[in-house]
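A quick write-up on the structure given underneath.
Heads up, one of the protein chains got dropped from this complex, but the rest are sitting where they should.
Up next, chain A:
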Amino acid sequence: CYNKELFDSLIQDRIDLGCSLANHKINDTSRALMVDWMIQVFGCHQLTTQNTFFRAVNLMDAYLKNTEQQYTDSDIYLLGVTCIFIASKIEDIKCFDIETIIIVLSHNKFSAHQIKKMEKDILETLNYNTNFPTLNEYLQYLNFQLFGQSQNQFVQTIY
C-alpha cells in the first residue's frame, strides 16, 4: 500500500550526495577502506539491519558535503565511528552504547568527549535532518516495482 505516495516522498526528500570529497584532502581509497571496514563491523554485529549500514555511509557523505571544515585522511576514522554511532541510534532496536564504540570499534583511540563533540558537529551541520531516504530505500522500491507485483512465480522468488 501507499506506493505512489511513497515514491513522491522519496523524490521530494532526496538529497544530493555526489562529489562529497571535493573540498577535502581525503583519498577515494581511504573512503573506500572506511566503507569496507563498516561492512565488516555490521557483519559481525548481529542485531543490526541492512539499513543501518546504508544510513551510516550516507550520513558520512552528507556531512563531508555540507561541512565547512577541511578534513584529511587521518580524520576519517573518527568520522566513520561517529556515523556508525548515530546510524545505529536511528535504525536499531538495541543500539551500540558508547562503551562498545570506544573500546571495541576504536580501540581506545578516541575519548567519549571527542565522539560526542563530533556527533554534535555532524548533527548541527546537517540541521538534524538525519531521516533522508537512503540508497537502500530506493533499491527496495525498485525491487518491489520490478519483481514484487508480478504474477510469475519465478520472478516472485527473486523478490
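Note that in this section a residue touches a chain if its C-beta (ideal position, glycine included) is under 8 Å from a C-beta of that chain, and two chains touch if they have at least 3 such contacts; residues count from 1.
Keep in mind that, in the parts below, contacts and distances are computed from a predicted model.
> What is the missing chain called in its UniProt entry, if the choices are "Cyclin-dependent kinase 2 homolog", "Proteasome subunit beta", "Large ribosomal subunit protein uL4m" or "Ras-related protein Rab-5A"?
"Cyclin-dependent kinase 2 homolog"
> In the full complex, which of A:27, A:49 or A:70 touches the chain missing from this view?
Once the missing chain is taken into account, the touching residue is A:49.
> Decide which residue listed in A:70, A:129 or A:145 touches the omitted chain of the complex.
Counting the whole complex, the residue in contact with the absent chain is A:129.
> In the whole complex, what residues of chain A lie against the chain that is missing from view?
The list for chain A reads 1-2, 5-6, 8-9, 13, 49, 51, 85-86, 89-91, 93, 95, 97-98, 108, 111-113, 115-116, 119-120, 123, 127-131, 137.
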